[in-house]
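Missing here is one protein chain; the remaining ones are kept as they sit in the complex.
What follows is chain A.
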């Protein structure tokens, strides 16, 4: 299958902005969203900086078009609706187009922000727990709510492969379009901060107590973040029919599994390497064609070492400009692949190379260094975006200028 897949709408919400214009503003100012926790109720608030969206759930709900005041939404769902609505509005999809589109979302913890509150109450007294919170707990509940909002009457799915979830949602969407099953697919992902993941990553001892420093010799770990991002993907036929101007084309993708360890990356970077190689092969591009790499770059000791080695192995010492945007947004887990897809598209559309914040000392094991300042002169033709997850689930996407 060789059908072309285009992107005609994007939406994003994260600690650096509630929408694309706000996000762009933060990007131009190299303004990080990492800071102290003030919304999430947790005993870790004073010790761990995160990329938190500074709106409470009721504030997020008020912000949304069409949100029912009576309905219970998980925070993840509220973020997802915001980003999806922006994407469908940018593509100017009417209700008939939306109803026929497929919807592929991604999440790692679903509505755990409500699930964990419910479960604590349930353990105390099953009679008194709020079962409306239990109903919005599972991964699929978010996608159902998105389908309700968009009026989807075709097909919905949720990808859940930890931190590569949204990248894999986009890959499923690409296949659906290339096989001619759907002409239009809305794809992306969302994850909200919650105690489950914050405590989980804390127990793994991979959270940094200061703003993260991807690819730096002295990196101490990652900062969690929250957010959502969605893309409207279309076939050539659909674009011709609608006359929409695409933002970019997705020319390559790959998903590989390291089969190495449930949480650690293979130190030689073999998994990251094969994902990038296969994505390039599929896009029929050579490493020299890539203008910018938006890395997974979590700032954990193992990820940055294996990803850095893989980039060096594939691109040699003259690697294209690369950076991690996790020091801007935090690691938004399942949403990360979606956020970084949107950032890759903005990179192409606005000729931007993002700064890898907080980098000062190169790693001893690498000869390549990330970009530290905002670059905005050269033409960005092809962007490679990496998303790697627990379980050795590695995915790479290639976005190309139309």
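Everything that follows uses one rule, which is that a residue touches a chain if its C-beta (ideal position, glycine included) is under 8 Å from a C-beta of that chain, and two chains touch if they have at least 3 such contacts; residues count from 1.
Simple rule for what comes next: contacts and distances are computed from a predicted model.
> If you look up the hidden chain in UniProt, what protein name do you find among "Ribose transport system permease protein", "Gluconate 2-dehydrogenase gamma chain", "Beta-ketoacyl synthase chain length factor" or "NADH-quinone oxidoreductase subunit N"?
"Beta-ketoacyl synthase chain length factor"
> Where the complex has a chain not shown, which of A:14, A:160, A:208 or A:358 is the residue touching it?
A:160
> For the chain left off this view, which of A:77, A:235 or A:274 is in contact with it?
The one listed residue touching the chain not shown is A:274.
> Considering the complete complex, identify which of A:51, A:252, A:355 or A:389 is in touch with the unshown chain.
Counting the whole complex, the residue in contact with the absent chain is A:389.
> Contacts of chain A with the missing chain: which residues?
Counting over the whole complex, chain A touches the hidden chain at residues 1, 43, 108, 110, 115-116, 119-120, 122-123, 126, 131, 134-135, 138-141, 143-144, 147, 152-162, 168, 172, 175-176, 178-179, 181, 195-196, 199-200, 202-205, 255-263, 271, 274, 389-393.
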